[in-house]
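Comments concern the structure below.
In this view, the complex is presented without one of its protein chains, the others remaining in place.
Up next, chain A:
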Amino acid sequence: MCAVNDRILCFIHWIMFEMASKKEQKENETPVIKVNKWDGSAVKNALDDAVRDVLIRKYNYIENFSLLDGRLALCGVAVGVATVALLWDYLYPFPTSKPVLVGCVSIYFILMGILTLYTTYKEKGIFTVAIQRDPAGFDPDLVWEASSYLKKYDDKYNLVLSVKTESSVTLNETSVTKSVANFIDVNGVVIPELVEAVVTSMHDSLTSHRKEK
């Protein structure tokens, strides 16, 4: 089992390395993002990426991956459990492997339940969590969260931006619902400037709102 895990880890490292080198190549130029504009999920993903870019690149906030990492961990464990079941059943054919199979199957379905709860109640469509450090190091960190949804066969992209301090529960949020046609041209090219304008105005309204308080 250990050897298998090591191999998977090695594979993942290789992928990370590949992706990292590709990313470095791209860092300098801003690539034109073109999507199939009739594919709802592709449009949503492209717009989400553009919004993330504004928060991370323009404002230089630090991206916090813990939410996505949690989901990755859940999925990884689930796939691992299924692999164990498959291997065990292969090594010790069925009637012998029954107790292990019972365990793996129940763990797997419990994990699927937890994953569903996690995505519905914890992630709630949040695709980016970014942390704003006070440069003076005096004020506590601010946590920005961006979430979005786009209904199937609908063009209305709903973006919610929220900000809170790490400790407090008070949440300032603002949302905007706009047709995707406001950000994507007729050929399906995402126009980052238009996304940036909207995100900036939302961001500024939240910041000024905070200051008034």
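Heads up, the rule we're going with is that a residue touches a chain if its C-beta (ideal position, glycine included) is under 8 Å from a C-beta of that chain, and two chains touch if they have at least 3 such contacts; residues count from 1.
Assume contacts and distances are computed from a predicted model.
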Check: When you check the chain that is not on display against UniProt, which of "Signal peptidase complex catalytic subunit SEC11", "Tetratricopeptide repeat protein 29", "Ribosome biogenesis protein ERB1" or "LSM2-LSM8 complex subunit LSM8" does it turn out to be?
Finding: "Signal peptidase complex catalytic subunit SEC11"
Note to self: Out of A:Ile62, A:Met112, A:Ile131 or A:Leu171, which residue would touch the omitted chain in the full complex?
What the structure shows: A:Met112
Next item on the list: Against the chain that's been left off, what residues of chain A make contact? List them.
Entry: 12, 15-16, 19-20, 22-23, 31, 33-36, 41-42, 45-46, 49, 65, 68-69, 71-72, 75-76, 78-79, 81-83, 85-86, 89, 93-95, 98, 101-102, 104-105, 108-109, 112, 188
